[in-house]
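Only one protein chain is missing; all other protein chains are in place.
Letters A and B mark the chains as written, and numbering starts fresh at 1 in each.
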Amino acid sequence: MKTLLIGEYREGTLLDSTYELFGFADQLGADAALFLVGSDSRLPACNCPVYLADAVSCSEYAPDLHKALIVEVVAKEKPDYIVFQHSSYGWDLAPRVAAALKAAQISEVVAIQEEGVFEVCCCNGKMRRSVKSTTAQTVITLQTGAFPLRQSEGNPQVIEVVAGSPGTMEFVGYEPAEEKGVDLTKADVIVSAGRGIGKKDNVPVIAALAKALGGELGASRPVVDAEWVAHDHQVGTTGQTVAPKLYVACGISGAIQHLAGMKKSDFILAINKDKDAPIGEVADVLVVADVLQFVPAFTAALGK
Amino acid sequence: MIKDEATLNVMVDTISQFVKERLIPIEEQCSENDQIPHEIIDEMRELGLFGLSIPEEYDGLGLTLEEEINVVFELCQASPIFRSVIGTNVGIGALGIVIDGTPEQKKKYLPKLASGEIIGAFALTEPDAGSDAASLRTSALKDGDHYVLNGTKRFITNAPEASVFTVFARTDPSNKGASGVSAFLVDKGTAGLSLGKNEKKMGQWGGHVCDVIFEDCRVPADALIGLKEGVGFKTAMKVLDKSRTHISAVCVGAATRILDEALRYAMDRKQFNKPISDFQLIQAMLADSKAEIFAAKSMVLETARKYDLKKNISTESSCCKLFAAEMVNRVADRAVQILGGSGYIRDYAVERFYRDVRLFRLYEGTSQIQQLIIARNMVKDASRS
Partner (left out) sequence: MKILVCIKQVPDMESRFRPDAAGTWFVEADLAFRMNEYDEYAVEEAVRLKEKLGGAPELTALSIGPDRVLEPLKKALAMGCDRAVHVKDAEVQNKDPWQIASIIAAYAKDQGFDLIFTGMQSQDRGSAQVGGFTSELLGIPCVTTLVGFAYDNGTIIAKRELEGGARGVVKLKSPALVTCQLGLNTPRYPTLPNIMKAKKKEIVTLAVSDLLKAEHLTKTTSFHPPAKKGGGVILEGEVPDLVNQVLGILKERTAVLR
């Protein structure tokens, strides 16, 4: 079985998520070749052909042009699967490639099931579907984080790909993310401080972890009432109700008023000295430790 | 009667979204500040909520009663104060003009009431005339081409915000009964009309109520609704069937919300290692509330449908008001009980609703007045055969 993996490159960086594509190919037990619009100074570590188009001349975003190049490579490589990340680049490009190839597309795969059947998310992530393609070639997009990052040593065999005609769109450039006020309901990661952190001076320890995880600072009510953190960070009945991908509860006992505000989070990590703290009832992982010892060590480890 | 189900569903869906996204999030703030922000009232205007029951020919939505009830069920999932803002325009404040107004009066007021440009108030109750409304004392004495009003009205909803008052005053001093009473449309700012201080109420904070005082207040003769004296009280009574059904729907909506809050709490709250919703005594309270709400809702829908078929619903509407108002108070009481100590704490919506719904047993005809109406109708109907 053969896969053509579509890597991603942005603003001078080869995105790590590219290695999840290899992780998928491994699980499938398939050979891989990579297609990338990028730079020869940022090649992936892999032992396989890398069809490389130059990001400067082909533009980082020119989906009709990228599609045309991929279709050429597909004609050469004849893969069974053309695999994208389900990212803003991937979900934009994949259907165009699928339509050009008259191939089925299966989006946001979370698992490989039996022969040719893939599991995908649906209904806002609450449910799953098993989907099968009926075409010889199939376009796949992978849910971020669903497949392991696989790096291998090796030297890629670079095959240069040159664009024919230019695309029909003009990529004007990137705009940085806006500075916004705190909106916990939109955060993917929230790290919350509870009374167990001890005193106001320790809030920065928790905030540092939030930053290291690319998330927002949350707080339980007692911490807000004591004015250690402002009210717009409060999670719970009288604060905000949140459901991020990761919720880290630091020194929070888990009173019902707080639980009601965060128990629908995808993954809950709690750090508490008390093994029997009620937060343990909703936590996926309860770390029994002193918050002020665990959190700085954890933040430091993330920085590496 | 539902004239167009798909259209009604789009309306109900819109209200439901508006309630969830705009009203419920600011309920607490409105209560704490005793104020509904202007932006919210403007949004309610834009949505067209003020014109629910005014006929299409006067720029209202002209909904049937059954359609109006369905909208009210949704709207009243949020605090009753929001419905209260539109309540007079949708009900008693406008319907009197709709039923008995002259074409000029209808044209002058109804489009603006429908758009919410002006808020109406219904000034019937007085310090000495509550349930015994017909004994009211505010006088309206003819003087040339004016009437001069003197008297005090009490507990008038939306009075501080109102631009027009439907005022019931006695035009025939020798007639101490209902047929001596006439209805007038008095604009805010008329000399001799003043307002008292906002009352400090048990609940429904954000909704305002105060005295309306008439001291030699001169109103032009064409302010008399229908230009007919002695008809005003009858006009008010004609409106009541519809408004009682409407207020019953308000009670059903509020009860639905209250029960939902109690249920969620019971599922989250753990005691003795289990969610309290597993315990039978809690389940009994939840079940009783659920069954009663269903009963009230069914009564209200049935009554509205009958009204839309142009049948007399005087007894049924009183039954609805009696049952629904008492029911929502029982539902609120059980909800506080389910929440335990938390039900006594202002952070929880249940605490606020408990205070808010007490009013429903008192206004728009007390539960006791409803009982009298029902019993008298029963005897009258039985005596005829």
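Just so it is clear, contacts are C-beta pairs under 8 Å (C-beta built on N, C-alpha and C of every residue); 3 or more make two chains touch, one makes a residue touch a chain.
Here the structure is a predicted model, which is why all the values come from computation and not from measurement.
Peer 1: For the chain that's been dropped from view, list the shown partners it touches.
Peer 2: Output: missing chain touches A, B.
Peer 1: Among A:92, A:160 or A:232, choose the residue that contacts the chain missing from this document, as touch is defined above.
Peer 2: Touches the omitted chain: A:92.
Peer 1: Spell out, residue by residue, where the missing chain touches chain B.
Peer 2: Where chain B meets the chain not shown: residues 4, 6-7, 9-11, 13-14, 17-18, 43, 46-49, 51-52, 56, 61, 71.
Peer 1: So which bits of chain A touch the chain we can't see?
Peer 2: 10, 16-17, 20, 61, 63-64, 86-88, 91-92, 94-96, 98-100, 102-108, 117, 120-124, 126-135, 143-146, 149, 168-178, 188-189, 213-214, 245-246, 266-267, 269, 275, 280-289, 293-294, 297-298, 301-302
Operating definition for what follows: only the chains that are shown with their structure count from here on.
Peer 1: Could you give the separation in Å between the centres of chain A and chain B, each centre being the mean of its C-alpha atoms?
Peer 2: Averaging C-alpha atoms per chain gives centres 52 Å apart.
Peer 1: With touch defined as at the start, can you tell me which chain A residues reach chain B in the complex?
Peer 2: Checking each residue of chain A against chain B gives 237-238, 256-257, 259-260, 263, 278, 281.
Peer 1: Write out the stretch or stretches of chain B touching chain A in their complex.
Peer 2: Contacts found on chain B: 264, 268-270, 347-348.
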